[in-house]
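Got a structure for you, written out below as structure tokens; questions coming shortly.
Heads up, one of the protein chains got dropped from this complex, but the rest are sitting where they should.
== subunit A ==
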Amino acid sequence: MAGLELLSDQGYRLDGRKAAELRKVQARMGVFAQADGSAYIEQGNTKALAVVYGPHEVRGSRSKTLHDRAVINCQYSMATFSTAERKRRPHGDRKSTEMSLHLKQTFEAAVLTNLYPRSQIDIYVKILQSDGGNYSACVNAATLAVVDAGIPMRDYVCACTAGFVDETPLADLCHAEESGGGTSLALALLPRGGHIALLQMDARLHQDHLETLMEAAMTACKGVSKVLDEVVRQHLQVVSALTGE
């Protein structure tokens, strides 16, 4: 049987999107009352939940304390039911550890940690359903949760993936496209300044194409940021209506 045709001659992708189109993004903030901040996001069929605690005093060993800024602690996990075949181990495996580290790096670049010396911010992210672009869903969810928690950031951190098929960059890959073996680039962007918080790429790519691929990923990130901004504003309206201000 022939391999999947990721991009048809007419320019359609497997799920009917064109090359530069994103999946449908839906998000809600403040889903949990107990945590300081929380958010839920759906990017197509990828669903993620993020919870933020803090800033609070450093727990556990005091040696981790930084005297001039806050420590960011991230934990990433996937629900056992998030993939087509049940996962054995929801967190703690290599992939999750790596992902946690990436998240940590991303948010250290975005959160104004120097406002909270000697304290700690915990970000917990869980993938409820996985369909490609797990990292970007996590970053986007965590951004909303951090905003919900009221922790100041330089800018939204928006993340999106991009792939490269038949000389054409594809934005926001779904699982089938990601597993096709082609290049996949994950980018976390601070959209207003255009600063890159994290860039990660799997598989090989000719350097001539890198530019176009980055361009596509950045455009996609800016698209995501618009949606997130909308969500935040809406949430603010609802909340302010509740508090009667």
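One rule holds for everything that comes next: a contact is a pair of C-beta atoms (placed from the backbone, for glycine too) under 8 Å apart; a residue touches a chain by one contact, two chains touch by 3 or more; residues count from 1.
Just so we're on the same page, contacts and distances are computed from a predicted model.
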item: Missing subunit (named according to UniProt) among the choices "Pescadillo homolog", "NADH-ubiquinone oxidoreductase chain 6", "DIS3-like exonuclease 1" or "S-phase kinase-associated protein 1"; value: "DIS3-like exonuclease 1"
item: Contact partner of the left-out chain, one of A:Arg17, A:His102, A:Lys126 or A:His235; value: A:Arg17
item: Sole residue of A:Asn45, A:Ser96, A:Thr168 or A:Thr212 that reaches the chain not shown, by the stated touch rule; value: A:Asn45
item: Selected residue (touches chain absent from view) among A:Glu5, A:Glu98 or A:Glu215; value: A:Glu5
item: Chain not shown: contacting residue from A:Ala35, A:Cys174 or A:Val231; value: A:Cys174
item: Absent chain, residues of subunit A that touch it; value: 1-3, 5, 8-10, 12, 14-17, 21, 23-24, 44-45, 84-85, 131, 174, 176
